[in-house]
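Missing here: one protein chain of the complex. Every other protein chain is in place.
So, chain A:
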Amino acid sequence: MPASVTAESAAVLNGTAAPESNGTIAKRAHYAPPWADVSIIGIAGSSGSGKSTLSHAIVNKLNLPWVVILSIDSFYKSLDEESSRKAFRNEYDFDAPDALDFDVLVERLRDLKAGKRAEIPVYSFEKHARTDRTTSIYSPHVLIVEGIFALYDPRVLELMDMKIFCEADADTCLSRRILRDQRDRGRDIEGIIKQWFAYVKPNFEKFVDPQRKVADIIVPRGVENQVAMSMVVQFIKEKLLEKSTHHRAALTRLEIGAQSEPLSEKVTVMNQTSQMKGMNTIIHDIDTPSENFIFYFDRLSALLVEQALNNIPFIPADIPTSQGRTYAGLRPKGEVSAVIVLRGGAALEVGLHRCITDCKTGRMLIQSNVRTGEPELHYLVLPPDIDKHEAVLLLDAQMSSGGSALMAVQVLVDHGVKAERIVLVTYSAGRMGLHRLTKVFPEMAAVVGQVVHDIEERWVEKRYFRC
């Protein structure tokens, strides 16, 4: 069974939760993550014409984590009993557009275009039915949609930025198909050939070939065609650069007006008590030995987490004491989980576990691009029920411009976490970054060890992890 989404190229794959995002409040600043307007590239062509080989070649050549291949094969309709019997006798027409559920495909593509998460059905070719599982796609910057009918539905065409039609000699197609169906889809040669002449060939002329009329590029000889490959790759690179420029410009716009206004009341800066200042001094001192640095950073991060936990919801609780009395106390309303923004946030994990030993912890890797400084999401795993947690602590060691924190909060919101349930916990933050963040997400809370210069290198994680 072919994977509907290639694991090595998928930006972010995750397994559950509703992809509904939050309601918005008027007057808030707007932030669109760089994956909000995903570029969709369609690759169609006859069976065996080299569509998926071409898709993979493009992904390899780009060598970026945000390019995802979506195979239209995932959208085969589940067959009813009669059709299923036909299918097992190789008498069902899989090569006609009717076999595909274009409504679901369009819906998923629209979700992705809006920057949301999309659940992609997983189709079993052995059983001729959709399985219970789904694969999710989230935050690709480029999505390659490949399949014999990738350029068939006009609603799909409307969403595409580039349309490619793969062409190959019919003999080549048949031989490739025999090899593939035997190896990957558990069919026998006789069945494959029966299908070819009964359905594949007539359908090609009727439905597949006409798609070349809507294509932007027609690629003969598949991956061997280096010129075509370079053209496609060049086009995608330009698209990505354009997106990155837009994203950074949007981040800059959010700075305006930030300096003069007071910080949001939902931002708690730790009281600068003498212990706090003393610990900060040890942490800041370049001559502090590593074991002291780690000891004091752990001690301070536990205090940050203790403070952050004052922002979670509590409900009254009557507590029976050993003296036979009742104490009118409180208990947390529900589960509290955490999400670590790697790698800096991991420096706060010891502090986190000193307060909640068994805290469920999601992780995401956001790295700033060395050349442009643009934050980029490389990796994401969240607790499956995160949208049901009463509070989610978002941990990062340092925040300067706020670009990666914005992205991290957006990711949580896209996974169904309400912004008012998010508490950012960070050792130090720039004023501007805090403004940006609370302008876009005014409902969220933040706990900050200290407010520092707007632009500061990420030195805490280097000291903590000693590399």
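We take it that contacts are C-beta pairs under 8 Å (C-beta built on N, C-alpha and C of every residue); 3 or more make two chains touch, one makes a residue touch a chain; residues count from 1.
In this section, contacts and distances are computed from a predicted model.
Novice: Report the protein name recorded by UniProt for the chain absent from the figure; options are "Trafficking protein Mon1-domain-containing protein", "THIF-type NAD/FAD binding fold domain-containing protein", "Fanconi anemia core complex-associated protein 100" or "Uracil phosphoribosyltransferase-domain-containing protein".
Specialist: Matching the unshown chain against "Trafficking protein Mon1-domain-containing protein", "THIF-type NAD/FAD binding fold domain-containing protein", "Fanconi anemia core complex-associated protein 100" or "Uracil phosphoribosyltransferase-domain-containing protein" yields "Uracil phosphoribosyltransferase-domain-containing protein".
Novice: Which candidate, A:Arg299, A:His378 or A:Lys418, sits in contact with the chain we can't see?
Specialist: Selected residue, touching the omitted chain: A:Arg299.
Novice: Of the listed residues A:Ala99, A:Leu382 or A:Ala445, which contacts the missing chain in the full complex?
Specialist: A:Ala445
Novice: Using the touch definition up top, pick the residue from A:Phe88, A:Phe197 or A:Tyr327 that touches the left-out chain.
Specialist: The one listed residue touching the chain not shown is A:Tyr327.
Novice: Quickly run down the residues of chain A that touch the omitted chain.
Specialist: Against the missing chain, chain A presents residues 265-266, 268, 273-275, 277-278, 280-281, 284-287, 295, 299, 302-303, 306, 309-312, 314-317, 319-323, 325-332, 354-355, 357, 445, 456-457, 459, 462-463.
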